Structures are given as structure tokens and as C-alpha cells.
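Shown here: the complex without one of its protein chains, the others still in place.
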Amino acid sequence: MAEEDLGRIHTEVDGHLMKIMVDREKKRNSFTPEMMNALGAALTQLDEEPDLWVGVLCAKGDHTTAGLDMPRFFGPGAQRQQRTESQVDPFGLGRKCCKPLVAAVQGITYTIGIEMMLAADIVVAADTARFCQMEARRGIAPFGGAHFRYVHRAGWGNAMYHLLLCDEFDALRAKEIGFVQEVVPAGQQIDRATELAKTIAKNAPLGIQATKQSALTYVEEGEAAAIAAIPEFRERLLATEDSREGIQSFIERREANFKGR
Amino acid sequence: MAEEDLGRIHTEVDGHLMKIMVDREKKRNSFTPEMMNALGAALTQLDEEPDLWVGVLCAKGDHTTAGLDMPRFFGPGAQRQQRTESQVDPFGLGRKCCKPLVAAVQGITYTIGIEMMLAADIVVAADTARFCQMEARRGIAPFGGAHFRYVHRAGWGNAMYHLLLCDEFDALRAKEIGFVQEVVPAGQQIDRATELAKTIAKNAPLGIQATKQSALTYVEEGEAAAIAAIPEFRERLLATEDSREGIQSFIERREANFKGR
Partner (left out) sequence: MAEEDLGRIHTEVDGHLMKIMVDREKKRNSFTPEMMNALGAALTQLDEEPDLWVGVLCAKGDHTTAGLDMPRFFGPGAQRQQRTESQVDPFGLGRKCCKPLVAAVQGITYTIGIEMMLAADIVVAADTARFCQMEARRGIAPFGGAHFRYVHRAGWGNAMYHLLLCDEFDALRAKEIGFVQEVVPAGQQIDRATELAKTIAKNAPLGIQATKQSALTYVEEGEAAAIAAIPEFRERLLATEDSREGIQSFIERREANFKGR
């Protein structure tokens, strides 16, 4: 009897970069509960290890994901998943990853694939990418945050267009409405995402993390909270070794060599 | 003595669709208090009747509306309008319609015309459409929500551009800043809006309504509230007949036949 293919999440560390690859290629990377947990664990590792500065989230094969493997989540015998509160949530609905995350997508990128990509920071799409938030076509609605992430990215009208029609849209449209930052020929999306991640990793990691965290404060708590947060992170950053290295490298007209301290 | 033309709101039900047409064509559909009340009543009917799933809001003739019929609202002898709190507000400032609303606009679409279109969900514009939020040119300011809907849709800079200049802009610009989702040749805007409404009506109505309602929660109360709302609507939708029909139709590889239960 063949072993069930429940999918895997491969991780690979290269310097300050962590590459996280979804792999259940034969099933178009449709997510099992096991994969979701493993992805949460990988993102938690990225978030917690001080020497990991940037993550790349990608998927094996021609397609990002066909969505949830519904029977394994909701079918008879499915174990009800308890979200582990202490783990980073791939949908950004619970604990968030405070390190930058660059996502690469290609081909079929349906439902939760869009929601996880929008919960990341920067998205590189292959020109083959096809997006569809089709839950309402199947009798339900998006449960992974699409209902507010679409509105944040695209504004009410464009958000409602795709959420209510459940239409399929392509990479150029996704770029137009701010879901995707770069569109590249298929096959280059992971390399390009990695390149962007490496550029980010050259910047001061504490400065980058403070930027992301304080932007999250804005998104979660509004403008007044985002303004109130400035003095604290300003003092914290001005006191770092990296801030001195930044000024020194500027004076010496050389590239800075940041340590994350 | 000729009877005064105070305008009409025609409504027409076709299956799960409700078409709502503004008609005071000879006065370029400028709104009287009577029309505003009738429009509120029509939207309330759409919101309340379970068998109505999607609305189409449109206007008769070459122009959407020249705006308010000012003397009838503010002139001597004008009766002060009391907003009926229990009725759906066409501007979305009071009670909101929780069913999807697709608007079609053409030609002159001034002041309240823009505000009502932005209070709808999806907008199809004829290529003749001309927009102008001109209140400050006339000594006052927009009172129907433009001051915040422009900012939500277009961001501060683009919003201030049109709100402070009171310039006229066309359908392509309106699409660029997210006010309009599709631009079509003049004369096709109502048909195309109806087509979109029919596509929406094929999706599970409870899923669609939950999506719109939870997106409204985000807009009104922010991200944390939008996240907190998920478990409730998730449980509610997973327990519907339509969610079972969705899975069944998927297994049987046929179109789903939703009932709104």
C-alpha cells in the first residue's frame, strides 16, 4: 500500500536568507493540515532566529497551489485543526512574522494561495500566474483574510469586483491592483524573489524589522498609534552598532557591513 | 397647469436581480427629495427580500445625474429632509445595503452621483462619463461622503487633487483611481452591469453577503474586528445547504445550484 502524499515544506538557509518551499506538486500543491502546520513552523523559525533576516516563500512546480485539500480539512474523519497560537500564522491572522517575506507565485494560485501571498510582504509573479478567490462559487466565502486584504490593497470597488464575481484574473491585473509587485517570465519568479531578498538582506536588519513592525502598527492600530511608536524605535535604532556602521560606511564611501546589533 | 416632474425610481425584478433606474431625464436626473426617498426605499427592498440577491443601479438617458436639485433641497419652502434611519441610505452613511450593488454611469455624473456610485460596490462606466465633485466651486463642500470615500479609493494625494481642484475627470481617470471597474462604449453600461450582476447571482448568495458584510466590518472597525469576525461567519456558512451543494457540485463536476439557505 502506497504511502499517502501529505506534502512537505522544504526549508533551506543560505546566509541570512531562508527559503521556504511548498511541495505537493502532484496534487498542484493543494494544502493538507500537515503542510499548513509545517509552514507555520518554518515561518516561526524565520521569525525567531536572529541570524535569519529575510524569507522567500515559494512553491514547487508549475502552480503555486490549487487551495485547501478540502476533504482533509472539512471531510469526515478530518481532525479539527487547532491553530497553534504560539506559531506564526501563514495568513497573518494570528501571530505575524516580523521579518520580511518575499513570495513567488506561478500558474494556478487560488483561494488560500492568494491569501498567503497577501499576508507576505512583496510578491513576484510568473506571467503564468492565475488568481481566483472562488470560495463563493463553492458555497462558502474566504476564511483566510481575503475579505479585508483585498479591500486594503485594491480599494472597495476593485476588491468587490473580484470577491463578488469570483472571476479569474492574471498577473498583470494582480500587479495593477497592488497584489503583485513584479511580473517576470515563468521560471524566473523564484530567482527574482531571491534576488530581492538578497538586496533586502544588505540593509540593516534591525532597521528593516522596525520598519515592518511599525507599519504593522499602522495597519492594526491606525495613524495615531503609528506616530506614537516613532520615538521608541528611533531611540532604539540610533543606539545600535549598525547605526554607527551606517554613518561610518557613508563617511568612508564603502558598502555597510551590518550585524543586526 | 402642467404637473411638476419630481422624478421617479423604477424598479424591476428579474429572478434574483433587482434593477433600480433613476428617471428624471429632462432635468438630467437631478435629484429631488422625493427621488432620494424612493431610492432609499428601493435599496431597502433589495436588502430585505431574501430572494433578491443582487442589485443594479442605473439612470435613464445620456447622463447619470447633474446632482441635487438644490432649490428643492435648500431653497425657500424646501421641507427639511429627515433621513429615515430605518431605510437604507443611498450614500452608505447610515444603514447600508448588505447585498451586492452594481452601478452603471454615463455622461454627466456630478457630486452626489459620484458619492452614490462610490457607496455601491462595482461600477461600470460608459466612455462618455464625466465626473466632478464641484461643491466647493459653489461655496460649500461635499456632504454625501466624498471626503472619505475619495481618500479610501485613491489615497490622500489623488483624493485631494480632485476634491480641492474640483476639476472634471473622465472614465479612464476614474478607472485609474479605482472609482470605476470597467469602462465600456456608451450605451452598453447597463447591459454590462446586468451581466456582472448575473454572474454574481450564480455564486452562493450567503457566501457573497458574508463577504460583503465582513469587508464592511473591516472598513468600519478595522483589521482586528475583521479578523475576529471570521470564526462566526465560517461556522455559519459551513452549516448551510449551499455549502453542501458547493462540494457536491464540485464532486459531480457540474455547476452549482444555490438556494440561499
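Which chain is which? They are A and B, in the order written, and residues in each are numbered from 1.
The criterion applied here is as follows: a contact is a pair of C-beta atoms (placed from the backbone, for glycine too) under 8 Å apart; a residue touches a chain by one contact, two chains touch by 3 or more.
None of the values given here were measured: they were computed from a predicted structure.
Asks: Out of A:Leu6, A:Cys98, A:Ala186 or A:Leu237, point to the residue that touches the absent chain in the complete complex.
Replies: Of all options in A:Leu6, A:Cys98, A:Ala186 or A:Leu237, contact with the hidden chain holds for A:Leu237.
Asks: Can you work out which residue in B:Cys132, B:Leu163 or B:Val183 touches the chain that's missing from view?
Replies: The one listed residue touching the chain not shown is B:Leu163.
Asks: Just one of B:Pro33, B:Gly61 or B:Gly222 touches the chain that is missing; which is it?
Replies: Once the missing chain is taken into account, the touching residue is B:Gly222.
Asks: Mind pulling the chain A residues that touch the left-out chain?
Replies: That gives, for chain A, the contact residues 100, 118, 121-123, 152-154, 178-181, 196, 199-200, 202-204, 207-208, 210-212, 214-215, 218-219, 222-224, 226-227, 230, 233-234, 237-238, 240, 242-247, 249-250, 256, 258.
Asks: Residues on chain B that touch the omitted chain in the whole complex?
Replies: 70, 74, 93, 135-143, 145, 147-148, 150-152, 154-161, 163-167, 219-220, 222
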